[in-house]
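Structure, as structure tokens:
Here the complex is missing one protein chain, while the rest keep their positions.
Lettered A and B in written order, each chain numbered from 1.
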Amino acid sequence: MFYREAGQFKTTYISDQELFPVKQDRWGILLIIGFSFIVIPLIANDYWLQAILIPFLIFSLAALGLNILTGYAGQLSLGTGGFMAVGAYSCYKLVTIFPETNVILLILVSGFFSAGIGLIFGIPSLKIKGFYLAVATLAAQFFFEWLFGRVKWFYNYNDSGAIEVPVRKFFDIAVTGPIATAQTRYVVVLCIVTFLALIAVNIVRGRIGRAWMAIRDMDIAAELIGIRPLTTKLIAFAISSYYAGVAGALFVFAYLGSAEVEVFDINISFEILFMIIIGGLGSISGAFLGAAFIVLIPILITNLPRMLGMPINAATVEHFNFMILGALIVLFLIFEPHGLAKIWTIMREKLRVWPFPY
Amino acid sequence: MIFIQPFFDMVGDPVLFLQVIWEGFVTGILYSLIAFGFVLIFKASGVFNFAQGIMVVFAALTLVGLHEAGVSAFVALPATILVMYVLAFSVERLVLRSLVNQPDIILFMATIGLTFFLIGFGEFIFGGEPKMMITEELLLPYDSITFFDDMLILQEIDIAASIIAALSLVFLALFLGKTKIGIALRAVADDHQAALSVGISLNTIWVVVWFISGVIALITGIMWGAKSDVSFALSIIALKALPVLILGGFTSVRGAIVGGLIIGIGEKIGEFYWGGLVGGSIEGWLAYMIALFFLFFRPQGLFGEKIIERV
Partner (left out) sequence: MERKIGETLLGVEHISLSFGGVKALTDISFNIREKEVFAIIGPNGAGKTSMLNVINGFYHPQQGEIHFKGLHRKQMRPHEAAVQGIARTFQNVALFKGMSTLNNIMAGRNLKMKTNLFWQALYYGPARTEEMINREYVEDIIDFLEIQAIRRTPVGKLPYGLQKRVELGRALAMDPELLLLDEPMAGMNIEEKQDMCRFIIDINEQYGTTIVLIEHDMGVVMDLSERLIVLDYGRKIAEGTPDEIRGNQVVIDAYLGVAHTN
């Protein structure tokens, strides 16, 4: 009844390939974006911003990066944490070496360091496939975990071994550092993530996106129709690592405030992999859906029993977190490998004919 | 320059060098044993079961847990094997079988999910604190023997672990290569349909596979647990199996042995002689870099089967 495409005819190829051909979708998305930019900073309290929305956005960005590499281009990577670390530590060095430069610019620049590293670790992908490639990415993961923990230059010879985010301003408003408010940090993260997400959407629907999917589905055939496998894979590694790098920088600068390299260990790599599996491999919205899901689960597990009057201790929460996460991964892969994004599409299909069943 | 110096160190103090090699050998043999567990499942089902690592921990924890509950060590052993058998059986029935036609990457990710589940589940049942392996009760030695005026110290537990591991590997290699069931297992690994059509019972094969994987998990768990504590950090060891399998190939028992030794010894030598020069603790990533290096020259591993692509 409400969600009908009747009367919406596409008369040009341009309009046929619009992002949101259905008018109701377009309104929906504009509403969400408007809400996020205008309403939320005004009404959300600090807890929601700090504990849910900011990490959700940052993880979505990292998941977006991984989805490009693994979901679209079919190259399994277990090294997301390592690439995020490169972004975070490059940003830290840049910010401390160039204290006068705009910090948002530096965050965006630090992604390029990750991209470079991604290119290097992507070179093996010409000869190596499947889980062998995953092992190459593990090499990146463990190497960078070690590098940023042991080579003191990276954390400016701090005694604690941690990096602390200094205060930086943007038009006189503190954007990073202990005095930056949650609202400011939220807006910064939202702008960066929206911008990069739009770019991702554009790239994915063009020739590069098709080349990635071709390589993923059958790389031999792709080569035979004129797609260069190495170039395509390297572009995927570079872009994906760029996104992971910016996400890593934001993770420390806009979310944690200070960090030791352990936050980027193998667990975060697995977490982000789970996000794209649950959210939907090869889907931009899937990255966001998966990130939301995984950010919310521990919060639900902690708060639900308390609301029901049966509080459980922190250790048990973590155990259940692992169990539920693991079980969900297996269930999604068995029943809906295209994740929440596919479930959402199916729901919309049903909505199109509602209130009729088919 | 300084990177050459370690070679001189090695020659200058050969007893120390032997000690390092010995340590590497012991670790390497245990890596081989874990890798063998992966190879077995991979050969039988074509799936790289990431959860094998957690099985090792589970086995160790079950053994210790049963003992704490009052069961005597030598009764706890077969009881644990039974538990592992049931676990392996459930995993195969519930998870692996449902994913039969999916691409390899999907299966691999499912086993990662499974691992997470088992970690949470295990910590829930056994608690998260590290435990001690019941080495004494299992009549495993804990002294040390020395050579060369106390310069070369070999822990008896290490010797025992190496012997047990080596014997297991030899036994298993012979089993797969020479016995009727072993050959049947390899047939199943190659082609399910063909194996069925020559009358091999898939169910029998699976029973054998689960049983063996349970035993291997237990042996590995005991040996690793004796050297360090029994905790879930052991599951990271599973990740170490990956470079071993890369070197040795995913389907070769010989490869698992050679790969394990190369990685084990390589890691120890690298860490001991060069690690200090760059900040220490390079064991965390050295194995992967070694594997990566080999992959460039032989993408299918030292012993793996060359993949011929057909269109």
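Here is the rule we use: contacts are C-beta pairs under 8 Å (C-beta built on N, C-alpha and C of every residue); 3 or more make two chains touch, one makes a residue touch a chain.
All values derive from a computational prediction rather than experimental measurement.
The chain omitted from view is touched by exactly one of A:I97, A:I173, A:C191 or A:I220, namely A:I220.
Within the whole complex, the absent chain has one touching residue among A:L76, A:A134 or A:I208, and that is A:I208.
Mapped onto chain A, contacts with the missing chain fall at residues 13-14, 17, 199, 202-203, 205-208, 210-211, 213-214, 216-218, 220-229, 235, 282.
The rule is simple: only the chains that are shown with their structure count from here on.
Taken in their complex, chain A has these residues touching chain B: 74, 76, 124, 127-132, 134-136, 138-139, 142-143, 145-146, 150-151, 220-221, 224, 266, 270, 273-274, 277, 315-316, 318-330, 333-334, 337.
For chain B in complex with chain A, the residues that touch the partner chain are 48, 95, 98-99, 102, 104-106, 108-110, 112-121, 123-124, 128, 236, 239, 242-243, 246, 278-282, 284-285, 288-289, 291-292, 295-296, 299, 309, 311.
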